[in-house]
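One structure is given below, encoded as structure tokens.
With one protein chain removed, the remaining protein chains of the complex are shown where they sit.
Up next is chain A:
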């Protein structure tokens, strides 16, 4: 499998050629002793533990400290490659926002036959509550974490759009922080575009989408499910960097369709909520009544236009795996342009021809549950046993509309520390796209996730993935 992949350093694995962005990094890898790398890796781990990235405690009495492995070899992109990606991402997110405004509004794309209506209306991610609700500034996806994979020198595919509550940006920031501490000399010899302004860009974005009102500054908060959530570290990290209150549901209340937080000086009106709680749990009066994480009445305040939720309610419909397959048409319809970033060719099992193709070729395909995420509910054909394939075939036949299939993509590889030394491992990239009322902001880079097991294509941290610092080299090396 590795043979067919594009290698970001060598072009092809094992080739003696070194691509320009990696030229001086290659030299650094050769010149630095194994002992130095061992010591730096220990320091990196120590840093992450001290800073507290590990404090993903599940359950009260446990101190299970999960540390997502960090690989010290950066993943490098040239400015020109990044510029292309940036244009593609802006185009894609612009289309996502227009698509959401349309399906919760005039529904022209359904009338034009761009997307089948039943796919929208029968989708649990479509929130009827949002139909004809004017969201502030008509923006739905303020923060997108678009997963991009590279399969060739100039071929980038979007794997998932992640338009709900994408996470991982704290790793992007902390990975850079630790690299700059451990290898300051590398940053002398490479002009790496900074990412540390992400919190500023995020705050500017959130402020720009506040409901239009009188002169006072918008009050922004970050809503977390609480300290038992696995991403709680990221929530507190971001609130700290943004300088906004980290609120739990019990800190907020709604009166006369206005949202307030309880402060030591009495109730303070809240204008923008960067929420890291899923739609289902955000308001027990509107969605799941058993949710204790939600704020009763929040949705009414939202519909009344008194508060902005970022991201908006109902964005899940746009990163649904079935809707994903229509993205190229959605981009064309709403931007009038050819998509810059490609979609992975996808067979929709809901279509009979595709279904029979998929069932005949399960051994070569990746099959995903439409509703799944995090790398779960997925069959990687070439890596599956016969029994697993048969088992999956039964599931697909039982409810074909619940599955899509894609060719096994050979994700690009990057040099990575393995037990045996430096070896190529598959990577993806999650840049964070911020859409405000004024502009779309993207800090150059993102979170590179790496599948640490040899040959593995699953980069999710819940399944043994690690992370790398991501460099965009400004003006060559």
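Here, a residue touches a chain if its C-beta (ideal position, glycine included) is under 8 Å from a C-beta of that chain, and two chains touch if they have at least 3 such contacts; residues count from 1.
The working rule: contacts and distances are computed from a predicted model.
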item: Candidate names "N-methylhydantoinase B", "DEAD/DEAH box helicase domain-containing protein", "Putative alpha-E superfamily protein" or "ABC transporter ATP-binding protein"; UniProt protein name, chain not shown; value: "Putative alpha-E superfamily protein"
item: Touch criterion as defined above, residue of A:86, A:177, A:245 or A:280 at the omitted chain; value: A:245
item: Residue among A:24, A:107, A:236 or A:269 that touches the chain left out of view; value: A:236
item: Given A:264, A:385 or A:420, the one touching the chain that is not displayed; value: A:264
item: Footprint left on chain A by the chain that the document does not show; value: 50-52, 55, 63, 226-227, 236, 239-240, 245-248, 250-251, 261-265
